[in-house]
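As you look at this complex, bear in mind that one protein chain is not there, while each of the others sits in place.
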Amino acid sequence: MATETADDVLSVHDLKSYFFSREGTLRAIDGLSFNLKAGKVLGIAGESGCGKSVTAQSILRILPRHGKTVSGQVLLTRDGKVTDLLALGEESSEIRRIRGKEIAMIFQEPMTSFSPVHTIGDQIIETIRLHRGLSKAQARASAIEILESVGMPHPSRTIDEYPFNLSGGMRQRAMIAMALSCNPRVLIADEPTTAVDVTIQAQVLELIRQMQAQLGMAVIMITHDLGVIAELADHVLIMYLGRGVEFGSVEQIFHNPKHPYTRGLLASIPKLQKGHTLVEPIKGAVPNPYDAPAGCPFHPRCPQFMQGTCEVTMPQVVEVEPGHWVACHLYGGEDQR
Amino acid sequence: MSLQTTLRKINDFPADLIQRRRDKRRKRLIDEKGKQLLVASQWQLIRWKFARHKLAMASLFLLGIMYLAAIFAEFVSPYDPRSFREQYAMAPPQRIRFFDPHEGRFHLRPFVYSITRQLDPDTWQVTFEEDRTEKQFIRFFVRGSQYRLMNIPFLEGNLRLFGVEEGIISLLGNDTRGRDLFSRIVHGSRISLTVGLLGIAISFFVGVLIGGLSGYFGGLLDVIIQRVIEAIKAIPTIPLWMALSVALPIHWPLTRVYFFIVLILSIIGWTGVARVVRGKFLSLRTEDFVTAAELDGASTGRLIFRYMLPSFYSYVIARLTLEVPAMILGETALSFLGLGLQAPAISWGVMLKDAQHIRVLANAPWMLLPGLFVFIAILAFNFVGDGLRDAADPYSNI
Partner (left out) sequence: MLDFLMRRMLLMIPTLFIVSGISFFVIQAPPGDFVTAHVQRLEDRGQIVDREAIEAMRARYGLDQPAHVQYVRWIRSMFRGDLGMSFDWGAPVSRVIARRIPNSLIISLFSFLFVYAVAIPIGMLSATRQYSVADYFFTFVAFVGLGIPNFLFALVMLWVVYSMTGQVLIGLFSAEYVDAAWSWARFMDMLRHVWIPAIIVGTAGTAKIVRVMRASLLDELQKPYVMVARAKGLSRSHVNYKYPFRIAINPVVSTIGWTLPSLITGEMLVSLVLGLPTLAPIFLRALQMQDMYLAGGIVFVLTLLTLLGTLISDILLGWIDPRIRFSSM
């Protein structure tokens, strides 16, 4: 989806990541493509379970053991040099130099994302020393500085706190500090506001926006809350059952949505009230990912379902206006697969 | 590419199968209605989950056979477990054969060779020789010596599951007095396999009672009970059991000793149950359905037995199953030391006591075989307990 341009830092091509278990194969990501432009914010949205987190984990190659990225490309551009992350070994030193340094990630659960028996300082300093080759004392000073810049109160004291002694908001700040500690080119934020209080949510988003502007990094903002996307993103990718169904600029997606799924998502948030939870978004539920429907994966729930086409063939991705891509039979294009 | 195709081949079929099975389950669950059936479906869930645990299922089956054999011990065993046959003392286990190399032909009916006792005139060593010319075919449902099934007067008979017409059949060998080890092991299982069950039954009632009191009333009573539990848990089990079992008067009849041994073994078991029950009660007291029943004016007893207990007793039973091995072990150890049940009684521990001297072990190692049965029983209960716990754990998914 979307054409490649010179200013892409990250481009993902036909990514497929599956989970293998006794119950069968779960195609969590099944042919996903998108680009991320340097210094811009890409929002990825979709109902829970559509594969957003797995996308992030596939990019960093940190899927759990029973998960495998079976095909695709993840191209990272650094100073004109392009590296395919999927071509690197999962445990190779190249990918380990990229993780945390070039691409950093913020996770959803600030409580369980820190080891409970180490101080947050310990865990931040570890990252800094790993990638920046500083001495212990220098790394500690740097960690305090970063904690300060993310607005952590009393950083020189909180650095020695254990995670369970911090509030949810403070933990998420520490998480952001850890992610930003090595000045990454790309920041992936996987639902950074889902697990914190409503009052903290705005602060966390504001912090990410600030830091993005300050450090000039590209951000992938993953969320199931379109309000967050509207506020923060430059571009938007809408995902459904492990595929991208629509991609475009934030104006295109919000003012001229094409895909029935996107329209459904937008319709389900009355007037984009912030912090509003979705009320019965779209009829039906996300199907069992073990056996995704044939044809268009959205067809069992689609109000514009076309008998004889939609359940038979997979819609091809077409560019409906410059930079605006949709995968739906309503907009022509057929016979992919 | 090839990886993908292989994986697809492996995975696609079972996924479909599992989906279909799931749908069936869901339908069954939906079909049932009413509160009473809600409990039933909880048990059904446990059954399904348990059935998936193959090792547990196999163990349950094995235990079933062992208990059946224990019930019909007189019928299953070819000989009276107490009859001395000095001429066959320390006879080794016989090999069961179908093929006679002597004749060079197969028999459909299994047989053993006759054995005769030989005395080495120099060393005074007793050995048993197989007489290759004399086959003894194993007959099923034969008439053997007279018995009374479980000592019930009107259940007299002499039908035995198997036997031979002449000489002896010794599947597992004979002991130092010529008693048939197989018959003794089968009879011994009556004691060895029931102490655990009776023990957890007692532990269950005592544990639920005391744990319930502790959790339901709380306060000082709770504090005292918790201290007592802690103290009991701190005492090493075997020494405590040993010390208590010597207090049993020697002249007591066997059944009374048996019952008290079970009581002694349960002294530790109930504490675990009490802890669980207390914890559950503490958390359940605040649950909606209990509050609702309370508001409805349900009595304390009714509240406990009708509403609170059913919500977790599957879990308690699963936990208790894991206590059975320790009790089997306890009985065996006590009898082995001569502190529990004594000689005319037959249990696996009593039998092992006969095997504790190195001279006996060296000449008749098969006398350790009761230990193998202890081992099997302990393992089987462990597996069943594991399976039950996984199945009854409300947090594990289907």
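Here the chain labels run A and B in written order, and each chain numbers its own residues starting at 1.
Keep this in mind: a residue touches a chain if its C-beta (ideal position, glycine included) is under 8 Å from a C-beta of that chain, and two chains touch if they have at least 3 such contacts.
Keep in mind the model is a prediction, meaning the values are calculated, not measured.
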- prompt: Looking at B:262, B:277 or B:329, which makes contact with the chain not pictured?
  reply: B:329
Field: Residue in contact with the excluded chain [from A:112, A:256 or A:304]
entry: A:112
Chain not shown: contacting residue from A:29, A:60 or A:76: A:60
Hidden partner chain, residues of subunit B it touches: 227-228, 230-240, 242-244, 246-247, 249, 325, 329, 332-333, 336-337, 339, 352, 355-356, 358, 361-362, 365, 368, 371, 374-376, 378-379, 382
- request: For subunit A, enumerate the residues touching the unshown chain of the complex.
  value: 57, 60, 62, 64, 91, 96-101, 104-105, 107-109, 112-118, 123, 126-127, 130-131, 162, 164-165, 178
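In this section, only the chains that are shown with their structure count from here on.
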- request: Could you please state the distance in Å, as a whole number, between where the Cα atoms of subunit A are centred and where those of subunit B are centred?
  value: 54
